[in-house]
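The other protein chains are all here in position, but one chain of the complex has been omitted.
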Amino acid sequence: MKYKFEIICMLLIVGLFVLTQVVGNQFYFFIGFVILQYMVMATAWNILGGYGGYVNFGSAGFLATGAYTAVALINFLDIGLVEQMIAGGIMAGALGLATGYLTLRLRGVYFAIATLALAIILETVVAHWDYVGGAAGTSILPKRKPELFGELIVDRKAGIFANYKEYLFFLMGTVAIISVWVARYIENSKLGRGLNAIKDSEEAAECMGVPTLRLKLIATTISGAMMGVAGAPLASYLTFIDPLSAFNLEYAINAIAMPMIGGTISWAGPVIGALLLGTAQQVSSLWIQSELNLLIVGVVLVVFVIIAPEGIIGWFRKSRQGSGR
Amino acid sequence: MAIFIDLLLNALVIGILLGGFYAALSIGLSITFGLLDVVNIAHPTMLVLGAFIAFLLNSTWGIDPILAGIISTPFFFILGWLIYQVYYNVFEKSGAESLRGLAFFFGLLFIIEVGLIIQFGVDHRLVEAPYIGQSWNIIVGQEIDVAIPFRLLVAFVVAAIATLAIHAYLTKTFFGRAVRAVAQDMMALRLMGVDPIRVKRIAFALGVATAGIGGALMIIVLPIEPSLGRLYLGNVFAIVVLGGLGSISGTLLAAVIIGIAESIVATFFGPSWAPAVSFGILLAVLAFRPEGLFGKTAGAH
Partner (left out) sequence: MTRILTNRVRVWLLAGLFAASVVLSGSFATTAQAQNKDPIKVGFSMALSGALAGGGQQSLVAIQLWAEDMNKKGGLLGRQVELVFYDDQTNPKNVPGIYSKLLDVDKVDLIVSGYGTNLIAPAMPIAIDREMVFMGLFGMNANAKWEYENYFSILPAGPDPAVGFSEVWFQAVEEKFKPKTIAFIAADAEFAQNLKEGAVRNAEAMGMEIVYEQNYNPKTADFTPILRAANAKKPDAIYIASYPNGSAGLVRALAEVGTDAKAVGGGMVGLQFAGLMAGLGPMLNGIANYDFFVPEPTMNLYPGASDLIDRYQAKVKAENLKVDALGYYLVPWAYANLDILGQAVEAVGSLDQEAIGKYIRDNEFTSVVGKIKFGKNGEWERPRTLVVQYQGIKNNDLQQFATPGTRKILLPADISTGDLQEFNALRK
């Protein structure tokens, strides 16, 4: 079956929709949204980091770019979620391109530091931008009765979705599935092979004629854009946004930890990482305080980086080699 | 006009003092990153850890923060030693991709910061000492009054002593020169009968050891809280990169430049723009002159 993967994706999207109609408790969608958002972040990060070897420490910066673009547009134009996400993606993608252009001609470590610097500069700028609330933040009440082609999208009785949480969940889930498809496509394409060559040895790749700068820029742009799309719904999800939430440390650490723990070799790694780590964090946040949560993530990351560099996927591959004799 | 000069003079003086303080914070990274090429992004967070240790010693037993810093230095030395052991054996020896090394230090940064939050909470902490809270006023003419806060002065003096001591060590002693040599040519060092790995390990430990005193100075200068490490990341890396990798004196000069830049921005535009200044300078340096003031070229490896 040639398009097996694509068909599974479609089925999953339908499945997500069914879930929103069937499950009643909003809290599930609340945490489901977070996990799916992380899946997009992890996948996006992995395109540049896992495939290409360039570490992005400032994932929160791209996410927040998406979120604040959405907020600015809500204040300015009062447009719907899908438009916000597209706009967020464009802005964050542009940001990725700019960052890349400034620093990708240097060593990988400088790119990493630059991404960190970028996140903090953005946070400072946003904190001074009163139109979107400045350091104090601002509350968002999502559009009361949004419509699409005349059909009410969100309404307790008559809408496609009963409430905003379900709508956000579905949207984010669709974006997640699309992102994974994109990652898989890249992985198997010339871009992906080029990125891998860069990761192994950038000098060798250059000698072989791989257009390293161009490929890196493409990867950074796509990665950034994805993170922006994931970030745009954040304001509607939290119904409140401030620099502290948008630029939060947990996005930065999870965007790295999830792919590294899941496995950076393929698109499946970030998915596994997000599902496992994300669910674990959400569940444990019901019992233990969130810092302990994050601490565990940090420890697991360090442990995995030391003893299981290939992540969980590597664990599988090793077994395949071991038992297949 | 006199008011402007008054503000400007104050900003300059504070900038220079601040620069000395920043030099103390950055010298550790200048060694580990500049000389040894180990990207210890957890360094500023280790400084914060040092600051909290000073806080603990000060609030529990009333120990003077600078003394507390000196006491905690051996602890940080051992910590650095251990970290390098892990780092070298896991990453450098096997030639693993730099991604993992970076992720390792990022994980460390994270663990330290969150650990501090769990232990101390997110509130700002301070120390009490007789030289904190007062300033020394120098009056010039009618309108100009330059106030030198004691806490900055003390930090500057201690920082100056510490950094000059380290600079002397690296230039005058055999081991110090070995450290600078290992950055340039490991093979030559081996041929001279020195184990380069041992040199690197001790150098790294030395770099981390500065977190003891550096942290103590930090909490003298301003109230600290766990996330300060990430905030200072920009400063510290900006200083090391601006100064040029591998040049200690470059680091010192860059620290003063950045201190003055931040101080002027804080005075005339508001203190909340200060982090953007150092990070902005960092980005600019990376974009236009990555080798910094005195460093060797840092192009793509």
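Per-chain residue numbering starts at 1, and chain names A and B are given in the order in which the chains are listed.
Note that in this section a contact is a pair of C-beta atoms (placed from the backbone, for glycine too) under 8 Å apart; a residue touches a chain by one contact, two chains touch by 3 or more.
What you see is a predicted model, and the numbers here were worked out from it, not measured in a lab.
Peer 1: Tell me which of A:Gln26, A:Asn75 or A:Asn188 is the one touching the absent chain.
Peer 2: Of all options in A:Gln26, A:Asn75 or A:Asn188, contact with the hidden chain holds for A:Gln26.
Peer 1: Across the whole complex, list the residues on chain B that are touched by the chain not included here.
Peer 2: Given the touch definition above, chain B has residues 3, 6-7, 10-11, 14, 121-124, 133-135, 147, 149, 221-224, 231, 263, 266-268, 270-272 touching the missing chain.
Peer 1: For review purposes, identify every residue of chain A that touches the missing chain, sorted by number.
Peer 2: 25-28, 30-31, 124, 127-128, 134-137, 139-142, 163-164, 237-240, 242, 244-245, 248, 272, 275-276, 279-280, 282-283, 286, 289-290, 312, 315-316, 318-320, 322-323
Operating definition for what follows: only the chains that are shown with their structure count from here on.
Peer 1: Compute the distance, rounded to whole Å, between the mean C-alpha positions of chain A and chain B.
Peer 2: Taking the mean C-alpha position of each chain, the two centres sit 33 Å apart.
Peer 1: Inside the complex, what are the residues of chain B that reach chain A?
Peer 2: 39, 41, 86, 90, 96-100, 102-104, 106-108, 110-111, 113-115, 117-118, 227, 230-231, 233-234, 237-238, 241, 272-273, 275-276, 279-280, 282-283, 286-287, 290, 298-301
Peer 1: Contact residues on chain A for chain B in the complex?
Peer 2: It is residues 49, 53, 55, 57, 102-103, 105-110, 112-114, 116-118, 120-121, 124-125, 127-128, 135, 199, 202-203, 249, 253, 256-257, 260, 264, 289, 291-292, 294-295, 297-299, 301-302, 305-306, 309 of chain A that touch chain B.
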